[in-house]
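Only one protein chain is missing; all other protein chains are in place.
Read from first to last, the chains carry the letters A and B; within each, the first residue is number 1.
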Amino acid sequence: MDLPITITLMDIRAIVPELTLICVGLIIMLLDLVVKKKDLVALAGIAGTVLALFGTYKLYGVTDTQFVFSNMFVLDGYANFFKVIFYINLILTICISIKYMEIEKSSFGEYYALLLFATSGMMIMASAADLIVLYLGLELMALSTYILTGLMRKQPRSNEAAIKYFFLGAFSSAFLLYGISLTYGMTGTTNIKEIAFAISTLGIADNPIMYLGLIFMIVAFSFKVALAPFHMWAPDVYEGAPTSITAFMSVGPKAAGFAVMGRILMGAFGDMQAQWVTVLIPLAVLTMATGSIIALSQTNIKRMLAYSSIAHAGYILLGIIAGTPEGLTASVNYLMIYTFMNIGAFAIVIMLRSKGFQGENLDDYKGLAKSHPVAAALMLIFMFSLAGIPPTAGFIGKFYVFMELIGSGYTPLAIIAIIFSAISAFFYLRIVVYMYMKDAEQEIVLTQSPTMNIALAVTSVMVLVLGIFPSFLLYFVRYSIMGY
Amino acid sequence: MPGTYIPTDYFPVLVILLIASAIGLGALVAGILVRPRRPYAQKLTPYESGNPPIGEPRSQFSVKFYIIAMLFVVFDVEAVFMYPWAVAYDKLGIFGFVEMMLFMFILLIGYIYVWKKGAFNWE
Partner (left out) sequence: MVPLNWYIILSAVMFSIGMFGFLSRRNLVIMFICLELMLNAVNVSLVAFSHYLQSINGQILVFFVITVAAAEAAIGLAIIIAYYKNNPTIKVDEINILKG
(Lines give C-alpha, C1' and ligand atoms only; values in the text may rest on other atoms or scores of the structure.)
Protein backbone atom coordinates (compact mmCIF):
# COMPACT_ATOMS: atom_id res chain seq x y z
CA MET A 1 0.00 0.00 0.00
CA ASP A 2 1.30 3.38 -0.90
CA LEU A 3 0.78 5.99 1.74
CA PRO A 4 -0.38 9.30 0.33
CA ILE A 5 1.70 11.45 2.63
CA THR A 6 3.45 14.29 0.95
CA ILE A 7 4.30 17.46 2.73
CA THR A 8 5.36 20.32 0.59
CA LEU A 9 7.03 23.53 1.57
CA MET A 10 3.68 25.25 1.12
CA ASP A 11 2.25 23.13 3.92
CA ILE A 12 4.98 24.16 6.30
CA ARG A 13 4.69 27.78 5.23
CA ALA A 14 1.03 27.79 6.17
CA ILE A 15 1.68 26.88 9.79
CA VAL A 16 4.71 29.10 10.34
CA PRO A 17 2.84 31.41 12.77
CA GLU A 18 1.70 28.48 14.92
CA LEU A 19 5.14 26.91 14.80
CA THR A 20 6.73 30.19 15.83
CA LEU A 21 4.50 30.52 18.86
CA ILE A 22 5.07 26.94 19.96
CA CYS A 23 8.84 27.16 19.47
CA VAL A 24 9.02 30.41 21.40
CA GLY A 25 6.87 28.80 24.09
CA LEU A 26 9.30 25.90 24.37
CA ILE A 27 12.27 28.27 24.44
CA ILE A 28 10.59 30.24 27.21
CA MET A 29 10.13 27.05 29.22
CA LEU A 30 13.86 26.36 28.98
CA LEU A 31 14.79 30.02 29.45
CA ASP A 32 12.76 30.11 32.63
CA LEU A 33 15.04 27.48 34.15
CA VAL A 34 18.08 29.77 33.92
CA VAL A 35 16.72 33.33 33.93
CA LYS A 36 15.76 34.81 37.27
CA LYS A 37 14.17 38.03 36.01
CA LYS A 38 10.76 37.15 34.65
CA ASP A 39 10.38 40.45 32.77
CA LEU A 40 12.87 39.10 30.26
CA VAL A 41 10.76 36.01 29.75
CA ALA A 42 7.70 38.18 29.20
CA LEU A 43 9.56 40.25 26.64
CA ALA A 44 10.60 37.05 24.86
CA GLY A 45 6.92 36.16 24.75
CA ILE A 46 5.99 39.50 23.20
CA ALA A 47 8.83 39.18 20.70
CA GLY A 48 7.63 35.72 19.70
CA THR A 49 4.10 36.99 19.22
CA VAL A 50 5.32 39.83 17.05
CA LEU A 51 7.27 37.33 14.95
CA ALA A 52 4.17 35.17 14.54
CA LEU A 53 2.14 38.27 13.69
CA PHE A 54 4.66 39.06 11.00
CA GLY A 55 4.28 35.52 9.66
CA THR A 56 0.52 35.94 9.47
CA TYR A 57 0.97 39.32 7.81
CA LYS A 58 3.13 37.67 5.14
CA LEU A 59 0.40 35.07 4.59
CA TYR A 60 -2.34 37.67 4.50
CA GLY A 61 -1.81 38.29 0.81
CA VAL A 62 -3.10 34.78 0.23
CA THR A 63 -6.76 35.68 -0.01
CA ASP A 64 -7.86 32.57 -1.85
CA THR A 65 -8.50 29.69 0.47
CA GLN A 66 -5.74 27.15 0.73
CA PHE A 67 -6.06 23.67 2.14
CA VAL A 68 -2.83 22.12 3.37
CA PHE A 69 -1.80 18.92 5.15
CA SER A 70 -4.19 16.66 3.23
CA ASN A 71 -7.10 19.09 3.70
CA MET A 72 -6.70 19.11 7.46
CA PHE A 73 -5.70 22.72 7.87
CA VAL A 74 -7.09 25.72 6.08
CA LEU A 75 -5.54 29.07 5.49
CA ASP A 76 -8.01 31.79 4.59
CA GLY A 77 -8.82 35.37 5.47
CA TYR A 78 -11.31 34.24 8.09
CA ALA A 79 -8.69 32.26 10.01
CA ASN A 80 -6.09 34.97 9.58
CA PHE A 81 -8.38 37.64 10.95
CA PHE A 82 -9.10 35.57 14.03
CA LYS A 83 -5.39 35.03 14.45
CA VAL A 84 -4.92 38.78 14.55
CA ILE A 85 -7.48 38.95 17.36
CA PHE A 86 -5.55 36.27 19.24
CA TYR A 87 -2.24 38.10 18.81
CA ILE A 88 -3.71 41.34 20.09
CA ASN A 89 -5.24 39.47 23.00
CA LEU A 90 -1.95 37.78 23.81
CA ILE A 91 0.23 40.90 23.61
CA LEU A 92 -2.17 42.98 25.67
CA THR A 93 -2.47 40.22 28.26
CA ILE A 94 1.29 39.93 28.64
CA CYS A 95 1.52 43.73 28.95
CA ILE A 96 -1.02 43.92 31.74
CA SER A 97 0.25 40.89 33.64
CA ILE A 98 3.97 41.55 34.19
CA LYS A 99 3.56 43.73 37.27
CA TYR A 100 0.38 42.05 38.41
CA MET A 101 1.85 38.57 38.67
CA GLU A 102 4.67 39.97 40.81
CA ILE A 103 2.16 41.45 43.22
CA GLU A 104 0.35 38.12 43.35
CA LYS A 105 3.71 36.43 44.01
CA SER A 106 3.01 34.11 41.09
CA SER A 107 5.58 35.39 38.65
CA PHE A 108 6.42 32.13 36.91
CA GLY A 109 8.04 31.78 33.52
CA GLU A 110 5.59 29.00 32.69
CA TYR A 111 2.86 31.58 32.79
CA TYR A 112 4.09 33.11 29.53
CA ALA A 113 4.85 29.76 27.92
CA LEU A 114 1.31 28.59 28.68
CA LEU A 115 -0.17 31.80 27.31
CA LEU A 116 1.68 31.14 24.06
CA PHE A 117 0.58 27.51 23.93
CA ALA A 118 -3.03 28.47 24.60
CA THR A 119 -2.89 31.05 21.83
CA SER A 120 -1.43 28.58 19.35
CA GLY A 121 -4.26 26.22 20.27
CA MET A 122 -6.77 28.94 19.44
CA MET A 123 -5.02 29.59 16.14
CA ILE A 124 -5.19 25.91 15.26
CA MET A 125 -8.91 25.98 16.09
CA ALA A 126 -9.48 28.95 13.82
CA SER A 127 -7.64 27.20 10.99
CA ALA A 128 -9.07 23.72 11.51
CA ALA A 129 -10.58 22.18 8.39
CA ASP A 130 -11.01 18.82 10.03
CA LEU A 131 -12.76 17.84 13.23
CA ILE A 132 -9.64 16.00 14.47
CA VAL A 133 -7.50 19.12 14.16
CA LEU A 134 -10.29 21.12 15.72
CA TYR A 135 -10.37 18.82 18.75
CA LEU A 136 -6.61 18.96 19.18
CA GLY A 137 -6.51 22.75 18.95
CA LEU A 138 -9.35 23.02 21.43
CA GLU A 139 -7.62 20.77 23.93
CA LEU A 140 -4.30 22.58 23.56
CA MET A 141 -6.11 25.80 24.36
CA ALA A 142 -8.24 24.35 27.14
CA LEU A 143 -5.52 22.43 28.98
CA SER A 144 -3.25 25.47 29.01
CA THR A 145 -6.04 27.67 30.31
CA TYR A 146 -6.91 25.23 33.10
CA ILE A 147 -3.38 25.51 34.44
CA LEU A 148 -3.29 29.28 34.02
CA THR A 149 -6.51 29.56 36.03
CA GLY A 150 -5.02 27.66 38.93
CA LEU A 151 -1.60 29.25 38.73
CA MET A 152 -1.87 31.05 42.08
CA ARG A 153 -1.32 27.77 43.89
CA LYS A 154 -1.36 29.27 47.37
CA GLN A 155 -4.76 30.88 46.97
CA PRO A 156 -7.80 28.68 47.57
CA ARG A 157 -9.85 30.91 45.28
CA SER A 158 -7.61 30.19 42.34
CA ASN A 159 -7.52 26.46 43.11
CA GLU A 160 -11.26 26.31 43.26
CA ALA A 161 -11.68 28.22 40.00
CA ALA A 162 -9.29 25.80 38.32
CA ILE A 163 -11.22 22.79 39.59
CA LYS A 164 -14.52 24.16 38.38
CA TYR A 165 -13.11 25.18 35.02
CA PHE A 166 -11.34 21.89 34.55
CA PHE A 167 -14.30 19.69 35.34
CA LEU A 168 -16.84 21.58 33.30
CA GLY A 169 -14.37 22.07 30.46
CA ALA A 170 -13.54 18.36 30.31
CA PHE A 171 -17.24 17.55 30.52
CA SER A 172 -17.93 19.79 27.54
CA SER A 173 -15.14 18.28 25.47
CA ALA A 174 -16.66 14.86 26.05
CA PHE A 175 -19.85 16.26 24.54
CA LEU A 176 -17.93 17.67 21.62
CA LEU A 177 -16.36 14.27 20.99
CA TYR A 178 -19.68 12.50 21.11
CA GLY A 179 -21.05 15.01 18.62
CA ILE A 180 -18.03 14.47 16.41
CA SER A 181 -18.43 10.71 16.58
CA LEU A 182 -22.12 10.85 15.63
CA THR A 183 -21.41 13.22 12.76
CA TYR A 184 -18.56 11.01 11.61
CA GLY A 185 -20.77 7.95 11.78
CA MET A 186 -23.48 9.54 9.67
CA THR A 187 -21.31 11.22 7.07
CA GLY A 188 -18.28 8.92 7.04
CA THR A 189 -15.79 11.75 7.21
CA THR A 190 -14.31 14.21 9.68
CA ASN A 191 -13.48 16.83 7.10
CA ILE A 192 -15.64 19.93 7.36
CA LYS A 193 -16.02 20.44 3.60
CA GLU A 194 -16.79 16.77 3.04
CA ILE A 195 -19.34 16.76 5.83
CA ALA A 196 -21.19 19.58 4.12
CA PHE A 197 -20.97 17.67 0.84
CA ALA A 198 -22.18 14.44 2.45
CA ILE A 199 -25.12 16.15 4.13
CA SER A 200 -26.34 17.60 0.85
CA THR A 201 -25.72 14.52 -1.32
CA LEU A 202 -26.98 11.93 1.14
CA GLY A 203 -29.92 14.14 2.06
CA ILE A 204 -29.52 13.51 5.79
CA ALA A 205 -30.22 17.06 6.96
CA ASP A 206 -33.43 15.82 8.60
CA ASN A 207 -31.85 12.76 10.15
CA PRO A 208 -32.43 12.72 13.92
CA ILE A 209 -28.95 11.33 14.66
CA MET A 210 -27.38 14.10 12.60
CA TYR A 211 -29.49 16.53 14.59
CA LEU A 212 -28.33 14.95 17.85
CA GLY A 213 -24.69 15.25 16.81
CA LEU A 214 -25.22 18.89 15.91
CA ILE A 215 -26.85 19.61 19.27
CA PHE A 216 -24.03 17.89 21.17
CA MET A 217 -21.52 20.08 19.38
CA ILE A 218 -23.52 23.24 20.00
CA VAL A 219 -23.70 22.34 23.70
CA ALA A 220 -19.93 21.88 23.80
CA PHE A 221 -19.24 25.22 22.14
CA SER A 222 -21.82 26.90 24.36
CA PHE A 223 -19.78 25.76 27.34
CA LYS A 224 -16.63 27.17 25.81
CA VAL A 225 -18.07 30.59 24.96
CA ALA A 226 -20.26 30.64 28.09
CA LEU A 227 -23.75 30.82 26.63
CA ALA A 228 -26.60 30.41 29.11
CA PRO A 229 -27.64 27.86 30.38
CA PHE A 230 -24.09 26.53 30.08
CA HIS A 231 -22.48 29.58 31.67
CA MET A 232 -22.50 28.46 35.33
CA TRP A 233 -18.75 28.06 35.47
CA ALA A 234 -17.93 31.48 34.06
CA PRO A 235 -18.59 33.81 37.04
CA ASP A 236 -16.79 31.54 39.52
CA VAL A 237 -13.83 30.94 37.26
CA TYR A 238 -13.53 34.57 36.23
CA GLU A 239 -13.56 35.65 39.86
CA GLY A 240 -11.07 33.11 41.11
CA ALA A 241 -8.55 33.18 38.28
CA PRO A 242 -5.70 35.70 38.24
CA THR A 243 -7.23 38.89 36.81
CA SER A 244 -4.90 38.96 33.83
CA ILE A 245 -5.98 35.43 32.96
CA THR A 246 -9.60 36.47 33.36
CA ALA A 247 -8.96 39.14 30.76
CA PHE A 248 -7.20 36.61 28.54
CA MET A 249 -9.90 33.99 28.69
CA SER A 250 -12.83 36.34 28.46
CA VAL A 251 -11.55 37.14 24.98
CA GLY A 252 -9.36 34.36 23.59
CA PRO A 253 -11.29 31.12 24.14
CA LYS A 254 -14.50 32.99 23.42
CA ALA A 255 -13.22 34.27 20.08
CA ALA A 256 -11.83 30.84 19.24
CA GLY A 257 -15.15 29.25 20.14
CA PHE A 258 -17.00 31.63 17.87
CA ALA A 259 -14.46 31.12 15.08
CA VAL A 260 -15.13 27.40 15.23
CA MET A 261 -18.88 27.90 15.56
CA GLY A 262 -18.92 30.08 12.47
CA ARG A 263 -16.90 27.57 10.51
CA ILE A 264 -18.75 24.45 11.66
CA LEU A 265 -22.28 25.79 11.58
CA MET A 266 -21.96 27.70 8.33
CA GLY A 267 -19.39 25.42 6.72
CA ALA A 268 -20.22 21.87 7.73
CA PHE A 269 -23.85 22.23 8.74
CA GLY A 270 -24.84 24.89 6.20
CA ASP A 271 -27.68 22.71 4.97
CA MET A 272 -29.04 22.34 8.47
CA GLN A 273 -29.33 26.05 9.10
CA ALA A 274 -33.04 25.80 9.87
CA GLN A 275 -32.23 23.31 12.63
CA TRP A 276 -29.41 25.16 14.32
CA VAL A 277 -31.06 28.53 14.17
CA THR A 278 -33.99 27.18 16.16
CA VAL A 279 -31.53 25.98 18.80
CA LEU A 280 -29.44 29.14 18.86
CA ILE A 281 -32.24 31.70 19.15
CA PRO A 282 -33.43 30.57 22.61
CA LEU A 283 -29.80 30.26 23.69
CA ALA A 284 -29.07 33.81 22.58
CA VAL A 285 -32.11 35.26 24.33
CA LEU A 286 -31.41 33.36 27.53
CA THR A 287 -27.75 34.37 27.42
CA MET A 288 -28.47 38.06 27.01
CA ALA A 289 -31.09 37.90 29.75
CA THR A 290 -28.89 36.08 32.28
CA GLY A 291 -25.86 38.21 31.54
CA SER A 292 -27.66 41.53 31.75
CA ILE A 293 -29.97 40.83 34.67
CA ILE A 294 -27.76 38.88 37.07
CA ALA A 295 -24.93 41.38 36.58
CA LEU A 296 -27.14 44.01 38.23
CA SER A 297 -26.83 42.37 41.64
CA GLN A 298 -23.06 41.79 41.63
CA THR A 299 -20.75 43.52 44.06
CA ASN A 300 -17.46 42.11 42.81
CA ILE A 301 -16.21 43.75 39.64
CA LYS A 302 -14.67 40.58 38.22
CA ARG A 303 -17.97 38.76 38.66
CA MET A 304 -19.82 41.68 37.13
CA LEU A 305 -17.52 41.67 34.12
CA ALA A 306 -18.01 37.89 33.88
CA TYR A 307 -21.76 38.35 33.52
CA SER A 308 -21.10 41.21 31.13
CA SER A 309 -18.98 38.91 28.98
CA ILE A 310 -21.78 36.35 29.02
CA ALA A 311 -24.16 39.01 27.73
CA HIS A 312 -21.67 39.99 25.04
CA ALA A 313 -21.43 36.36 23.92
CA GLY A 314 -25.18 36.59 23.35
CA TYR A 315 -24.79 39.66 21.12
CA ILE A 316 -21.99 38.04 19.13
CA LEU A 317 -24.13 34.96 18.63
CA LEU A 318 -26.80 37.13 17.00
CA GLY A 319 -24.56 37.72 14.00
CA ILE A 320 -24.19 33.97 13.49
CA ILE A 321 -27.95 33.53 13.83
CA ALA A 322 -28.39 36.02 10.99
CA GLY A 323 -26.78 33.27 8.95
CA THR A 324 -25.31 35.42 6.20
CA PRO A 325 -21.69 36.31 5.45
CA GLU A 326 -22.57 39.89 6.43
CA GLY A 327 -23.90 38.65 9.76
CA LEU A 328 -20.66 36.78 10.35
CA THR A 329 -18.76 39.94 9.41
CA ALA A 330 -20.68 41.88 12.03
CA SER A 331 -19.93 39.22 14.64
CA VAL A 332 -16.24 39.16 13.88
CA ASN A 333 -16.14 42.94 13.89
CA TYR A 334 -17.81 42.88 17.30
CA LEU A 335 -15.29 40.36 18.60
CA MET A 336 -12.39 42.62 17.61
CA ILE A 337 -13.97 45.62 19.32
CA TYR A 338 -14.85 43.50 22.35
CA THR A 339 -11.20 42.47 22.64
CA PHE A 340 -10.05 46.04 23.07
CA MET A 341 -12.78 47.23 25.42
CA ASN A 342 -12.80 44.16 27.62
CA ILE A 343 -9.05 43.96 28.10
CA GLY A 344 -9.02 47.69 28.74
CA ALA A 345 -11.59 47.32 31.49
CA PHE A 346 -9.67 44.46 33.05
CA ALA A 347 -6.47 46.51 32.87
CA ILE A 348 -8.07 49.11 35.12
CA VAL A 349 -9.24 46.36 37.49
CA ILE A 350 -5.66 45.12 37.64
CA MET A 351 -4.35 48.63 38.35
CA LEU A 352 -6.47 48.79 41.48
CA ARG A 353 -4.83 45.65 42.81
CA SER A 354 -1.86 46.66 44.92
CA LYS A 355 0.10 45.00 47.69
CA GLY A 356 -2.29 44.00 50.43
CA PHE A 357 -5.33 45.43 48.67
CA GLN A 358 -7.66 43.36 46.52
CA GLY A 359 -9.51 46.22 44.83
CA GLU A 360 -12.19 44.00 43.40
CA ASN A 361 -15.28 45.43 45.09
CA LEU A 362 -17.44 47.94 43.33
CA ASP A 363 -17.16 50.14 46.43
CA ASP A 364 -13.44 50.49 45.80
CA TYR A 365 -14.27 52.57 42.74
CA LYS A 366 -16.01 55.25 44.77
CA GLY A 367 -14.37 58.63 44.29
CA LEU A 368 -11.79 57.34 41.86
CA ALA A 369 -12.29 60.37 39.63
CA LYS A 370 -11.01 62.72 42.34
CA SER A 371 -7.89 60.80 43.25
CA HIS A 372 -7.01 59.38 39.84
CA PRO A 373 -8.79 61.33 37.10
CA VAL A 374 -7.00 59.67 34.18
CA ALA A 375 -7.73 56.12 35.27
CA ALA A 376 -11.34 57.07 35.97
CA ALA A 377 -11.68 58.65 32.54
CA LEU A 378 -10.30 55.54 30.87
CA MET A 379 -12.66 53.33 32.86
CA LEU A 380 -15.47 55.66 31.78
CA ILE A 381 -14.56 55.07 28.14
CA PHE A 382 -14.46 51.31 28.56
CA MET A 383 -17.73 51.21 30.48
CA PHE A 384 -19.45 53.38 27.87
CA SER A 385 -18.10 51.12 25.17
CA LEU A 386 -19.22 47.94 26.90
CA ALA A 387 -22.63 49.47 27.40
CA GLY A 388 -22.73 50.44 23.74
CA ILE A 389 -23.00 54.20 24.05
CA PRO A 390 -21.78 56.31 21.11
CA PRO A 391 -19.22 57.53 20.13
CA THR A 392 -17.37 54.49 21.42
CA ALA A 393 -16.58 51.34 19.48
CA GLY A 394 -19.00 49.20 21.48
CA PHE A 395 -21.90 51.10 19.93
CA ILE A 396 -20.61 50.42 16.42
CA GLY A 397 -20.21 46.72 17.15
CA LYS A 398 -23.73 46.34 18.46
CA PHE A 399 -25.15 48.56 15.74
CA TYR A 400 -23.82 46.39 12.91
CA VAL A 401 -24.90 43.15 14.57
CA PHE A 402 -28.43 44.44 15.10
CA MET A 403 -28.59 45.85 11.55
CA GLU A 404 -27.61 42.52 10.05
CA LEU A 405 -30.08 40.73 12.29
CA ILE A 406 -32.91 42.99 11.12
CA GLY A 407 -31.69 42.60 7.54
CA SER A 408 -32.10 38.83 7.85
CA GLY A 409 -35.64 39.24 9.12
CA TYR A 410 -35.20 38.66 12.85
CA THR A 411 -36.62 42.00 13.94
CA PRO A 412 -38.24 40.78 17.20
CA LEU A 413 -34.95 39.24 18.26
CA ALA A 414 -33.16 42.50 17.54
CA ILE A 415 -35.68 44.38 19.67
CA ILE A 416 -35.17 41.95 22.54
CA ALA A 417 -31.41 42.40 22.21
CA ILE A 418 -31.75 46.19 22.32
CA ILE A 419 -33.89 45.97 25.46
CA PHE A 420 -31.30 43.81 27.22
CA SER A 421 -28.59 46.10 26.01
CA ALA A 422 -30.40 49.00 27.66
CA ILE A 423 -30.74 47.01 30.90
CA SER A 424 -27.05 46.22 30.88
CA ALA A 425 -26.17 49.91 30.51
CA PHE A 426 -27.48 50.23 34.05
CA PHE A 427 -24.70 48.31 35.76
CA TYR A 428 -21.95 49.71 33.59
CA LEU A 429 -23.07 53.22 34.35
CA ARG A 430 -23.27 52.40 38.05
CA ILE A 431 -19.50 52.16 38.09
CA VAL A 432 -19.28 55.53 36.38
CA VAL A 433 -21.60 56.98 38.99
CA TYR A 434 -19.49 55.47 41.76
CA MET A 435 -16.33 56.94 40.29
CA TYR A 436 -17.63 60.43 39.64
CA MET A 437 -20.40 61.10 42.12
CA LYS A 438 -19.45 59.28 45.31
CA ASP A 439 -16.83 60.07 47.89
CA ALA A 440 -13.92 57.79 48.41
CA GLU A 441 -14.07 55.50 51.43
CA GLN A 442 -10.38 54.82 51.43
CA GLU A 443 -7.15 55.82 49.79
CA ILE A 444 -6.58 53.94 46.52
CA VAL A 445 -3.07 53.33 45.26
CA LEU A 446 -2.79 52.50 41.59
CA THR A 447 -0.15 50.04 40.48
CA GLN A 448 1.52 51.38 37.39
CA SER A 449 4.06 49.97 35.02
CA PRO A 450 5.24 51.04 31.56
CA THR A 451 3.75 48.03 29.79
CA MET A 452 0.45 48.55 31.56
CA ASN A 453 0.37 52.15 30.38
CA ILE A 454 1.04 51.05 26.83
CA ALA A 455 -1.77 48.51 26.98
CA LEU A 456 -4.18 51.10 28.38
CA ALA A 457 -3.18 53.67 25.77
CA VAL A 458 -3.64 51.19 22.92
CA THR A 459 -7.00 49.87 24.11
CA SER A 460 -8.51 53.27 24.88
CA VAL A 461 -7.30 54.84 21.63
CA MET A 462 -8.62 51.89 19.64
CA VAL A 463 -11.98 52.01 21.40
CA LEU A 464 -12.34 55.69 20.50
CA VAL A 465 -10.89 55.49 16.99
CA LEU A 466 -12.99 52.49 16.03
CA GLY A 467 -16.00 54.27 17.47
CA ILE A 468 -15.45 57.37 15.39
CA PHE A 469 -14.05 55.79 12.22
CA PRO A 470 -15.69 52.36 12.11
CA SER A 471 -15.46 51.82 8.37
CA PHE A 472 -11.75 50.98 8.42
CA LEU A 473 -12.12 47.92 10.62
CA LEU A 474 -15.29 46.86 8.89
CA TYR A 475 -13.60 47.07 5.51
CA PHE A 476 -10.75 45.00 6.87
CA VAL A 477 -13.13 42.35 8.19
CA ARG A 478 -15.10 42.23 4.93
CA TYR A 479 -11.91 41.87 2.96
CA SER A 480 -10.85 38.98 5.18
CA ILE A 481 -14.11 37.11 5.13
CA MET A 482 -14.65 37.71 1.42
CA GLY A 483 -13.19 34.37 0.42
CA TYR A 484 -15.14 32.52 3.07
CA MET B 1 -31.48 -5.24 13.68
CA PRO B 2 -30.70 -5.91 17.34
CA GLY B 3 -33.78 -8.09 17.76
CA THR B 4 -33.07 -10.60 15.02
CA TYR B 5 -29.31 -10.99 15.15
CA ILE B 6 -27.81 -13.74 17.30
CA PRO B 7 -24.03 -13.47 17.69
CA THR B 8 -23.18 -17.17 17.24
CA ASP B 9 -19.45 -16.37 16.91
CA TYR B 10 -19.42 -15.33 20.52
CA PHE B 11 -21.16 -18.47 21.80
CA PRO B 12 -17.88 -20.00 23.14
CA VAL B 13 -17.26 -16.82 25.10
CA LEU B 14 -20.64 -17.21 26.75
CA VAL B 15 -19.88 -20.84 27.59
CA ILE B 16 -16.53 -19.94 29.15
CA LEU B 17 -18.22 -17.18 31.12
CA LEU B 18 -20.84 -19.60 32.45
CA ILE B 19 -18.31 -22.32 33.35
CA ALA B 20 -16.00 -19.81 35.05
CA SER B 21 -18.80 -18.37 37.16
CA ALA B 22 -20.12 -21.87 37.96
CA ILE B 23 -16.72 -22.98 39.28
CA GLY B 24 -16.19 -19.82 41.34
CA LEU B 25 -19.69 -19.76 42.80
CA GLY B 26 -19.74 -23.53 43.25
CA ALA B 27 -16.61 -23.45 45.40
CA LEU B 28 -18.08 -20.75 47.62
CA VAL B 29 -21.46 -22.43 47.94
CA ALA B 30 -19.88 -25.81 48.66
CA GLY B 31 -17.74 -24.22 51.37
CA ILE B 32 -20.78 -22.66 53.03
CA LEU B 33 -22.71 -25.94 52.95
CA VAL B 34 -19.91 -28.14 54.23
CA ARG B 35 -18.06 -26.04 56.86
CA PRO B 36 -19.20 -25.79 60.49
CA ARG B 37 -19.97 -22.25 61.66
CA ARG B 38 -19.08 -21.37 65.28
CA PRO B 39 -18.18 -17.68 65.56
CA TYR B 40 -16.91 -15.98 68.72
CA ALA B 41 -15.50 -12.50 69.33
CA GLN B 42 -11.83 -13.41 69.16
CA LYS B 43 -12.28 -15.20 65.87
CA LEU B 44 -14.04 -12.23 64.24
CA THR B 45 -11.16 -9.77 64.71
CA PRO B 46 -9.28 -8.99 61.47
CA TYR B 47 -6.07 -10.63 62.70
CA GLU B 48 -7.00 -13.45 65.01
CA SER B 49 -3.67 -13.83 66.75
CA GLY B 50 -2.14 -10.41 66.03
CA ASN B 51 -2.31 -6.92 67.50
CA PRO B 52 -5.65 -5.15 67.55
CA PRO B 53 -5.74 -2.65 64.62
CA ILE B 54 -5.01 1.01 65.45
CA GLY B 55 -6.39 4.01 63.53
CA GLU B 56 -7.78 4.21 60.02
CA PRO B 57 -7.06 1.27 57.76
CA ARG B 58 -6.52 3.63 54.79
CA SER B 59 -3.33 5.62 55.22
CA GLN B 60 -2.38 8.76 53.30
CA PHE B 61 0.04 8.42 50.45
CA SER B 62 2.77 10.97 50.14
CA VAL B 63 2.07 13.53 47.44
CA LYS B 64 5.36 12.54 45.78
CA PHE B 65 3.75 9.36 44.53
CA TYR B 66 1.11 11.36 42.70
CA ILE B 67 3.66 13.56 40.98
CA ILE B 68 5.65 10.58 39.79
CA ALA B 69 2.43 8.87 38.72
CA MET B 70 1.32 11.90 36.73
CA LEU B 71 4.65 12.16 34.95
CA PHE B 72 4.56 8.46 34.26
CA VAL B 73 1.09 8.63 32.74
CA VAL B 74 2.01 11.50 30.45
CA PHE B 75 5.28 10.09 29.16
CA ASP B 76 3.95 6.57 28.99
CA VAL B 77 0.91 7.32 26.88
CA GLU B 78 3.00 9.13 24.28
CA ALA B 79 4.25 5.67 23.35
CA VAL B 80 0.82 5.14 21.78
CA PHE B 81 1.99 7.18 18.81
CA MET B 82 5.10 5.08 18.42
CA TYR B 83 3.34 1.78 17.74
CA PRO B 84 1.59 2.79 14.53
CA TRP B 85 4.71 4.67 13.49
CA ALA B 86 6.89 1.62 14.04
CA VAL B 87 4.46 -0.64 12.16
CA ALA B 88 4.34 1.64 9.15
CA TYR B 89 7.96 2.68 9.37
CA ASP B 90 9.18 1.13 6.12
CA LYS B 91 6.44 2.90 4.18
CA LEU B 92 6.90 6.29 5.85
CA GLY B 93 10.60 6.46 5.11
CA ILE B 94 12.73 9.42 5.97
CA PHE B 95 9.74 11.70 6.40
CA GLY B 96 8.30 9.58 9.16
CA PHE B 97 11.67 9.39 10.86
CA VAL B 98 12.15 13.16 10.92
CA GLU B 99 8.60 13.66 12.13
CA MET B 100 9.05 11.23 15.00
CA MET B 101 12.39 12.76 15.95
CA LEU B 102 10.69 16.16 16.18
CA PHE B 103 8.04 14.65 18.40
CA MET B 104 10.67 13.05 20.61
CA PHE B 105 12.57 16.32 20.74
CA ILE B 106 9.53 18.12 22.12
CA LEU B 107 9.12 15.36 24.69
CA LEU B 108 12.81 15.76 25.54
CA ILE B 109 12.28 19.46 26.25
CA GLY B 110 9.47 18.50 28.59
CA TYR B 111 11.76 15.98 30.24
CA ILE B 112 14.54 18.53 30.75
CA TYR B 113 12.02 20.93 32.19
CA VAL B 114 10.66 18.36 34.65
CA TRP B 115 14.17 17.31 35.65
CA LYS B 116 15.40 20.84 36.25
CA LYS B 117 12.29 21.63 38.26
CA GLY B 118 13.31 18.80 40.56
CA ALA B 119 10.22 16.66 40.15
CA PHE B 120 12.38 13.52 40.14
CA ASN B 121 14.06 14.35 43.46
CA TRP B 122 12.60 12.02 46.01
CA GLU B 123 13.73 13.96 49.06
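As a convention for this text, a residue touches a chain if its C-beta (ideal position, glycine included) is under 8 Å from a C-beta of that chain, and two chains touch if they have at least 3 such contacts.
Quantities reported herein were computed from a predicted structural model and do not represent experimental measurements.
Though it is not drawn, the left-out chain touches A, B in the full complex. Of A:156, A:229 or A:412, it is A:156 that touches the chain left out of the display.
Although one chain is not drawn, the whole complex shows that of A:166, A:258 or A:400 it is A:166 that touches it. From the options A:108, A:178, A:197 or A:357, the residue with contact to the unseen chain in the full assembly is A:178. For the chain left out of this panel, the touching residue among A:60, A:108 or A:135 is A:135.
If you put the hidden chain back, the residue from A:300, A:354 or A:371 that touches it is A:300.
Although one chain is not displayed, its contacts with subunit A can still be listed: residues 131-132, 135-136, 139, 143, 146-147, 150, 153-157, 159-164, 166-167, 170-171, 174, 177-178, 180-182, 184-185, 188-190, 235-236, 239-240, 298-300, 303.
Within the complete assembly, residues 1-2, 5, 7, 10, 63, 66-67, 69-71, 73-74, 76-78, 80-81, 84 of subunit B touch the chain that is not shown.
The rule is short, and it goes like this: only the chains that are shown with their structure count from here on.
Looking at the complex, you find that subunit A touches subunit B at residues 1-3, 5, 7, 26, 29-30, 33. Within the complex formed with subunit A, the subunit B residues making contact are 88, 91-92, 95, 106, 109, 112-113, 116-117.
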